[in-house]
Every structure is written in C-alpha cells, then in structure tokens.
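Comments concern the structure below.
With one protein chain withheld, the remaining protein chains of the complex are depicted in position.
Moving on to chain A:
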Amino acid sequence: MLLLNEFRFLFRQPLVWLSLVILPLFSTLLAIGSGGENTDSGKQLIYLHSALIMLAVPILVGAISALLLIRDNTYNMHALVAATPISYTKRLLVRYSALSIFSISMTFVAMMLISIILWQRTGSFLLSTTLIHAAVFLLPSVLLMSAIAIWLSSKQYGVYSLYAVFAAIWLGYVALASLSGSPILAGSTIANNALLSMMIWLDPFGLTAYLQALLSGEHAAIDMQVLLNRLIILTLTSAIIYNALHQKTPPKPHSNLKIKQPQPINPKHSSTMYHQIGTQAAPIQILAELSRTALNNLISNKLNLLILCGWIVLVFSEASAGLDYAEPFSVVQPTSHDALNRVLWDVVANLGALLVLFWTWQLAWLNKRSQIHELIAASPVSSTVLVGSQIIATTAMLCILALATAVGTSLAEWLLQSEWNLTLYLQYLGLAFLPLLLLAGVFIAINTCCRHQLLAIGLSLFVLVVKFTSFTSLLGIAHPLWNIAGTPMVMGDMQWGFSASGESYIPFIGVWLLVIGSVMVLSVLRSHRGTAMIANREAFLSSRNIWLICFGLATLAVTHQLLKLQHPFIGFSTSDQWRAAYEKQYSHWHEIPQPTVIHINANVDFYPDDSMAELNLDMLLTNNTKERIERVLVGGFAAQDYQHIALDDASLTEFDEVLNQYQFTLATPMTEGETRHLTVKFIYRQPSLFAASMHQIVRPEFSYIRGIPIVPSVGFNPKYRIRNNDIREAHGVDRIPSLPPSEIFKHPQDDVGQYDWVTIHSVVSTTESQFAIAQGDLVRQWTTDDRAYFEYKSSGPIRNIPAWLSTPNAPTSTSVEGRQLSVFSPASAQIDAFHLQAMQSTVDWFTTNGMTHEFGHLNLISMPDIGPTGYALPGIVLINHKVGFRAYPNVHAGFDQRFRRTVHETAHQWFGHGIGNGVDHDRAFLIESLAKYIELVLIEQAYGKEAVTALVDYERERFRLQRANNQLLPLSLIDARASFEMYSAASVVFDTLRNEIGDQPIINALNVIWNHHKYPQRPATSMDFIRALKHQLGKDWDDRIDELFLSPLTIDSIVINKSSTARYPDSFTV
C-alpha cells in the first residue's frame, strides 16, 4: 500500500511523464544512430546497453530522487509527514524501493527498445542477453545510485546538492571510463593501469570488467571479475543504506522561516507616524538595482561558486593535457592559439551552453523560488526592465566565465611555457562567448513567457538538443539555422587565422540578433513577470505579436534563401536526394556510348582577395568506342553554375536545371578515334556564409580548387551515386552488390575497369605577390597587369583529377633526375629542406626499384587546418601546417613524423595515382596499405630498425583500441574499409611480413604489378598483388599470405603477433 502510494505520487509529477518520453526517445536515437551494413549485432547490443546504463541511470535516478526523496522539505510538508505513524526507516525504505523499481523498469524498457530496434535491423532478437544485462548490470547499478540518493536525503542535502552529486557521478564516471580505456567512449585510452584495476573491481556499473574482454579481442562474458565487481557493489549498496537508516540524530526539517523569539516591542516607536514620500520612476537605476541583486544571487550561490572554481580546473586540465601535442611522437611549441582552441569550441561551447541554461533558469525563477515574486511583480517596474536585468546579470556571469576560461588556459600556457598573447585571448573569447550570450537570450525569452518551470526547462533542453545533436539530421532536415544562436565559426589556426569561417560570423550574429531580439520582445509582451501567472490579456495573435513573429520568420526565410544560394543541400534537400534522383534519371546513359576526356586546356584566374576564381576549360573528347556517338551527356554535380558550356558541332537539346545535366546532340556523329572540344566557363565563388571546406577554397592565405566535382563530367558518372546501401534503399534506389575485392578479383580477369587519365595544360594567374601551382612541369612564368602568370604542362597523361592552387608562400626547390621538387610553406627554409629530403628519398626509392613514373614536377604545399592532415593529388601533395611545419619529434620519438607523412603522401604518386585507380570495386589496399609499407622501408632506411618497431607498436595499439571500439565485423587487409584496418593493420602486417621474408620479394611483387598494370595497361587490383607475392614466394607461403592479407583482422591476429613457422629461402628469382 505504501509503495503504491509512492507510485501514485510519482505518476502525478510532470517530470516523471517527461522521463517516460525522453528515455525511450534517447534509447531509440542511440539504436538508430549506430550500426549499418556488416555490423556485429551482439557487440552492438553490448555497446548500446552499456552506453544507456552509464549515461541514463545517474541522470534518471538523480532527477527522480530529488522529486521523491526531498519532497517533504521542498514543499514544506516535513512536519505533516513526520507526524504520521510511519517510522523514519520504513518511510525511507519504501521511497528507496519506489525509486529503484521505477528506475529499473524505465531503463529496462529502454533496453528492450534497443533490442527490438536491432532485431528489426539484423533479424536476431537477443532477449537472453538483454535480460542478463538487466540483471547483472542495470539492477545493482540502480540499487547503488538509489542508495546514494537516500543517503544524501537522510543527511538533509537539498535539491541542488543532490543534482550536483549526480552530475558529478555522471561526468566523473565518463572521465574515469575514458581514462581506463572504455571501448564505448571514442578516444579513450588506458592512462594508468592502477586506475584500470580499480575500475575493474569498483566500477559502479560493472562495465569495465565486462568490456575488458573486447579490448583483448575476445567476446564479452560474465566472468568471475564481473561477478565479484557486482558483489562488491551490492555490499557497498547495503552499507550505504544501513548508514542512511541508522542516523544518530533524526533528520530535522528545512524551513525558510526559522522560528525565533519575537522581538520586544519598542515603545518609543509606537507613536511613529507614517508620512508620505513621493516616488519617481528611474528605469536605469531600477535596472541597475535589479541586475545587481540578480548577479549577487547568482554569485552568492555556493553551487555557482563551485562551478566557477571547477570550471578553471576543468579548462586548465583540458588545455594543459596535450597543449603541445601535434600527433603521436610529435609536438609543437604551443601558443595561445593552441591553448584556446583546445577548450573554446567544445568545452566552452557545449558546457557553456548548459551553464547559460542553468543561470538563466535560476534568474528567471529566482523570485518565485524565494516566494517574493508577487511583491516584485506588483512593483511599478516594467517587464522590459525585469528581463533587461536578467540579460545584464547573465552577461556579467558570462564575462566571469570568460575570465575563468582565460585564467585556466593561461595557467596551462604558463606551465607549458607557451607563447601567451593577449590580443588572441580577446579575439578568441569574444568570438566564442557572443553566441553564448545570444543563446542566453533564447533561454531568457523562454522562461519569461513560459508559465510552467518544467515546460520552460523542457523547451530550453529541446533547443540544446536541436543545436548540438544530430537530431535534425536524423529527421532529414539538417540546416545551418538549427545551430540556434550559433555561427559556422571554426577554430582558427596559425596559417590563416579565422579565414576559414570569419566572413560568416558577423552575418550570422546579425541574423540571430534580429530573430532572438524579436523573440525577446514577444516574450516581454507575454511576460508572466516571474509569477508563473498570466499578466497579459492581449491575444497571442494580436497584430503587434503577429508583426513580431512575421519579422522573425521573414529574417529566417531570407537567411535560408541566402544560404540556399550558396549551398544547395540544406533543409529538406539533401545530397543523397540529388544523387538518388540523378541515378534514377541518368543511369541508363551508362549503356550509351560516350566520349572520354583525353586532354584539358585550362585557364584559371585566382582572385584571392575577392574569394573567387574564374575557370575556362577546353576539354578534348575522343570516341574510344567502336560505336558512333550521336548524343553526349555533360553534367555538373548539384548546382554548380556554368556561364558557358558548348560542344563542338553539337547543339544543346535538353537542359535539366534541377540535376544540372546538359544533353548535346551532335550534328555529325563521332566515329571511333574522332575528337571534339567541350568548352566550359564558370566562376567559383567562396561561400561567405559557410566555413570553407576541402576541396574548393579561395582565400588570400590559401587557394585550392580541385576539379572534382565542379568540373563537368562526360556521360553518366557512377561516382555521383549513393554508396551506402541502407541510404540507397531509403531513397528508392537498388542496393549495389558489395562483394569484397578478395571475392570479385579472386581469379585473374581482364575486365576490371579502365584508367581515366588525361594530359593537362594550365595557365594559372593570381595576384602578383602569390604563386600559382598546377599539375605538370612549370614551363613559363611572367607578370602582366599586376598579375602573376604560371604555365604548367604535363609531359604525359596523369590521373584525371585536375587541381589548381595559389599560395603566398615562395617555393623551396630541388631537382632530382630532371624532376623538380618544391615545397611551398610559411615555415623556415630548414623545414622545407627537410621535406624535400623526404620527397627525394621516396622518389629515389621508387626509381631505384624500377618503378618509374612520369607525372612531372612534385609540389608539396602547406595547407591550413581544414580537415585532413595530408592529401595527395597527382603531382601535388598537401600537408597540414601544424603537423607538417610546426611539429617536431618529441623526446621519445625515434623518428620524425614529418618525414613519415611526406614519404606517405609522396608514395601516393605511385600507389594511388600510378596504380590503385581505375578499378571501381577495389578498396584502398593498393593506395593506403602499400603507402604504409613504403613508410616502414624508408623509416628504417633513415632512422633504423628501432624506429620502425616503435611505429609498429604504436599502430598495433591503435588497432587494438579501435578494433575494440568498432562494431563492424572484421575484414581482411585486402577488403579493409576502416582506417585502422587499412593503415594500422597494414603497418603491422607488412612489418610481420618483412621480418619473415625481407623486402625483396615484396618489391619484386610490386615491380610485377607496376610493370604489368601501369597506364595504359589494364589497371591493377589488390588481388594482383597477392598473386604476384605468392608467385614470388612459392606455394609453401600461400597459406601464410592468405592468413596475413585475406583473413579477418582481429585483435588476436594483429595484436598477438604470430610468426610463421615456414622458412623462406635466402635467395629467390623474379
């Protein structure tokens, strides 16, 4: 009966109903947002259930326990309840039971939902696993959390303290799990073995012991460690409950009104008379007084003080951890850029938003909470002034938070002897905190007009969910404006500052000022003045309100249109929709003979200061088929606008504006070997409302235009299709059979695909102070009309990925056997020379080993921090400024990462842009995995065997962690898709193979596929390499080669290094 009574209370509380909605929604989002093709459903279920338990249980128990256990004091019911004939122990136990039963039931329903969603996706319903997870992990965890809650309530802690403790448990657990290498949390590593041991025994959720097996490549199981952990937790739970129930002194009620002896009446005042004094309105002074009181209340709140102190510690810890980190084995001399970038764009942006929500909520309901709301609301202070005081107080708190951030990062900088820069601090903090202030405006507006606290919190949290999660993407309505009060601003770097996104900042801030401003005015008109009662009889749809709503909506609509002009795929229009429509409408062109591009004559004019470039392309097409070509399809991706597009001897018969496809009909059909010119003219303008991204950027500090996908393609372009089969199905296009290369190319075959190579001639102009770069050899450069011109010409065909760049950095060059190598960077000549040396070593190695490749000059360019750390195009290598030009080896590194990176990207001229292209169904083995092999060889050559061992050990550990983290089924090296397979596993496999057979058989095999499959022969497949290698080694090695290259890459096979028992002869023949 008593228990039922508790549930009767619970189910009358809005928070409980809110949790009934949120928890299942959260679990559904978790389940929907993970997995896909080739997912290990058992492993996925373990991850999802573990994530749900660790993330949801503390929050659920914390929220409900505040409601259930502290309600007597919160609502001044203590005396009434305490007077009932139910013992304190009994009352506490009943409430403990209600809390536990409710939390267990709710979380179990959420776990079942996950299992059902996976069941629908994979076809296997893992009921027994779900029940085991509930019994072994959920049950003891909830019992422990509930015990902590009743202990806190028995010690008379208030609601805030309880929330603070559970928030600390939540955050603390995530931090500890991350430091003990939890495979659930991306990026976690084992920081300390003692911590790991402690977590195995004392993890409140028991997940560390359970998931340890996955880190070793085994299946997770309920073993003795798990059971002991659960036993310890249950014992601890019992002890906490015992302590809570056996207090020496009975709990006393909290009361706002402490009864004291009444003050004696002072007779001398008895005759004091009341005199009238006139009043005068002084809004500024009233605003100042209200703001001061509001700020005092926030600052004097102990929890806020704790948060601000904790903030400094958090920022310091985050900034100092890895302030000088560039990449493994590599560090930089840190600056304020690095320190501020480490905290501002994630810690400050995300946690800062939560703090803003908390503070604005505190301010909005301060009067109500203090029960002074009616006095304040009845005073002659306008609602505008009341709201204004909240804005001022929040602004002041944000300034304090900014100061706390600056203190934390400055301490970290001082500790690591970083280059501290005040100007950068002012710039970065201003840019990062202004959006937080705008967000505060949204929350203040919500609280001002929302009469129910819970609804106000719910709406504010919904704003955060929309802003920070992929919720809208899941609904298929991704849009930059869902980043409420946000801007596309991305972190600045030392090469180009905020050039990637700085231009978009002011327009977005302006838009949000107008929109949030009108929302705030509307909320002031609808203000309940802190009373939670309606004080305004004006209809919501009054003309004044309608004007405000229309103004806000019109601002958003205009912004949407401006965004749409710069980026076609926002809102309901997605790239996938375009791709699916393209495939549905034009895939039949795949069967229609089409000419191929064999030469590109390009005139490219960069205007970096205006963020634009003009491109004039003359493409020579030829008919390589035996059939006559009468119609030609020429199309651009999405909405790339072409000012001019014409085909010789052809008329434009159809133009599909939506899919940007042009259909030409030739006056005279093209016969075999015949050629035509396709001329295209267009302007590329850097979008000002989006952050710059690869691979089209035109900025004064760095300009780079890759032809794909803005240069039109001829015929149906299969690369435009959606690749993910689940997404294909969702958009109504057939699945593409995804057989692995090891199956497709198991046997030698001729029809595997064809090379798409062209010769390129480019004349590139830029501002006089810059250098333009293109593929091929630089044959001429001159200056006319304050512009610098550069003419490049490829000596032979290269892979058809044209690219043009402009950089303010002068080149440092060297020449190797007629091939010019150049480095364009803002770094010192010494660093440039180091890269030239690495490039030269790589080129030499290939030349020495008989793999000649005529791709012309090779240019290495420093690129700002815009995504990849390295990227190779034919004849061009881009390397991130931080890792390539600021970084240097740390004291423990046996080699230089800059050398490894340059070798890797240079090797792509052979593996990737030599062979490794032209075969649609092959994966990245011939590109990335072979480049990893070259890394090993050249690092050993330059730094010795120990350096290779250090690198391979690192790659092995990286593989182990990521394999444990990954829910996809393991693939072989040939079929690898994940980066940790094609990179890390490749290093380990090739190192193992080198140790077993040496380099020569591998080089011989590479020679075979290079010489038999280089352009214009039939392109190589990854299985061609396997066959060549097996041929080199003889039949005895077939099984070993299959084991290394064709067996699934598991932790067992990679981390637990197994050597072959086979012996390889000392000499061999090609």
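The rule is short, and it goes like this: contacts are C-beta pairs under 8 Å (C-beta built on N, C-alpha and C of every residue); 3 or more make two chains touch, one makes a residue touch a chain; residues count from 1.
Here is the rule we use: contacts and distances are computed from a predicted model.
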Record-based protein name (UniProt) of the chain missing from this complex, from "Multidrug ABC transporter ATP-binding protein", "Ring-1,2-phenylacetyl-CoA epoxidase subunit PaaC", "Anti-sigma factor" or "dihydrouracil dehydrogenase (NAD(+))": "Multidrug ABC transporter ATP-binding protein"
Residue of A:161, A:297 or A:679 touching the missing chain in the full complex: A:297
From A:422, A:533, A:667 or A:969, residue that would touch the chain that is not displayed: A:533
Listed residues A:286, A:634 or A:964, member touching the removed chain: A:286
Positions on chain A contacted by the hidden chain, ascending: 256-263, 265-266, 269-270, 272-282, 285-286, 289-290, 293, 296-297, 300, 366, 369-372, 374-382, 529, 531, 533-537
